[in-house]
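Dumping the structure here so I can ask a few things about it.
A single protein chain has been removed from this complex, and every other one stays in its place.
Let's turn to chain A:
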Amino acid sequence: MIRLLCLILSLHAPSVLADTTSPSSAVYAEISALMDSHSSLQGRFDQVKYLAALEAEISSSGRFEYEHDKAIRWHTREPIENLLTLTSRGILSEQDGKVLSRLDAQSNPIVSLFSDIFFGVMTADWQRLEHHFEMESWVAGANWHAVLTPRAHEVESIVSRVELQGDRYLREIILHEAGGDWTRIRFSELPQ
């Protein structure tokens, strides 16, 4: 917990000096202006997940790619092999081409909400995110930083708080879950 707080503080430190908060839609526009827009993007991710029940972290890494508004493929390669595909229709989980589970967004509002949030966060889709979150943000030069707090209880049961950080690209995401677990994802090997 202490470590987590330090992490958050350290992330916040530069931005506090830089700017004051401004009304959300204006900020979205500001951040959007800083970012390159891509209809598709791919790269590498490194993930650290903190499991509160074990008081331990587990690391994983892999490749990701997305097509704007269509699909996100989240391909974990280490330490396990798993491909997660998110579309507006649902979430598909595969291992070595074999389907492990298929969740239908149509019949399950939680899946649909989950998929919507995941899409919004991974692609920094501000319009989508505004629907679910209150947003605070800081801009310092070419860098930006945003903290999202859920508006509704249902969203809070999935993520209690989201931190996003980047420049031209989204560089880092920290997702906090209600149970005390958190996940930090860093993106690299993005196109230059």
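By definition in this document, contacts are C-beta pairs under 8 Å (C-beta built on N, C-alpha and C of every residue); 3 or more make two chains touch, one makes a residue touch a chain; residues count from 1.
We take it that contacts and distances are computed from a predicted model.
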Protein name as given in UniProt for the chain not displayed, "Predicted exporter", "Xanthine dehydrogenase YagR molybdenum-binding subunit", "Amidohydrolase family protein" or "2-oxoglutarate ferredoxin oxidoreductase alpha subunit": "Predicted exporter"
Residue of A:E154, A:D167 or A:E189 touching the missing chain in the full complex: A:E154
Contact partner of the left-out chain, one of A:Q95, A:Q127 or A:S188: A:Q95
Contacts of chain A with the absent chain, listed as residue ranges: 47, 49, 51-54, 56, 58, 60, 74, 76, 79-80, 82, 84, 93, 95, 100-101, 103, 107-110, 114, 117-118, 152-154, 157-159, 173, 175, 177-181, 183, 185
